[in-house]
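Pasting a structure below so you can have a look.
With one protein chain held back, the other chains of the complex are shown just where they sit.
Let's turn to chain A:
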């Protein structure tokens, strides 16, 4: 008998099984949670996933590395740039061309990834507010995110699913005037964050709803494979941008914000929220440094070709390789198995951060109220496109 069957067969007479989702708006997509409730108290949470399964791994076994990039965009569709960056980086390392990528290309990659990180965190923060009952921050976050969407659309031609970062280079160079418009955005955006903090971060109602709720101790977080803001919210200073020093990150300065338990306990929902807010600020700082270099020493030249290093045929040597990168949600990993003869990988596994972050939910929501469960789901910041792949 599996644990699931045992839970259902040992149900007490006063307990009720309640299905939350897959169409419940606060489950952020098509997540179904089976709750065993005693009145308002949640006794057990059993997540059921797979409603958005689109066979990413099966597709990747039938397509070449370059052709799979649009599919990676559709995993965490709020941070498509970061997904394709990880994919491209993994293939480049297998080919051994990762050191030959021009500096300008690396800086553009970091720039668009950090813009996308801000956009992803803005959604996380805005929808978190609406889960708790604050409507205005949601509208403000979407208004500011729209500027980022507009800029990335200008660069790549698509609003959300970009297919911009390619193995060995980029789809196109940044359009003329992008850096200036990006600077304008940064100047516009900084005061907006102050407003958002005044409205939501220090809001007493918001703090009462999130502080001391869904406390995730650091050892549990590591044991369940949580990463990204989930792990940092529990007080562990672990960021792959610093741990692995990939792409242009070693040359850039930024801090790694961690949860300190300012409003309650270390690792509660407010800490995870606050880590995202702090990360937005750090990303703005990184963007400024990138712009500085892209406008000075790595300036656009007429003969610069972002597709110059694009390999004509991608056939890595027979090997298997695991690449990991820091996504807005956490550690995104791709595991490739190549046989060295074809352009098509033998096996690809995607390790989505949301998938692992979500698995901890039944551990941290035993005995909470149903309303607090909504706060916990929001603080995990899942994207079902990546949980189900």
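Descriptive notes on the structure:
The criterion applied here is as follows: contacts are C-beta pairs under 8 Å (C-beta built on N, C-alpha and C of every residue); 3 or more make two chains touch, one makes a residue touch a chain; residues count from 1.
Basically, contacts and distances are computed from a predicted model.
The unshown chain of the complex is recorded in UniProt as "NADH-quinone oxidoreductase subunit C", chosen from "NADH-quinone oxidoreductase subunit C", "ABC transporter ATP-binding protein", "Ferric reductase" or "Glutamate synthase".
Screening A:63, A:161 or A:222 against the full complex identifies A:222 as the residue touching the chain left out. Of the listed residues A:76, A:144 or A:331, the one in contact with the hidden chain in the full complex is A:331.
For chain A, the residues touching the chain absent from view are 2-4, 49-50, 53, 55, 57-58, 61, 93-94, 222-225, 236, 238, 243, 317-322, 324, 331, 333, 335, 337, 346-347, 349, 351, 355-356, 359-360, 363, 388-389.
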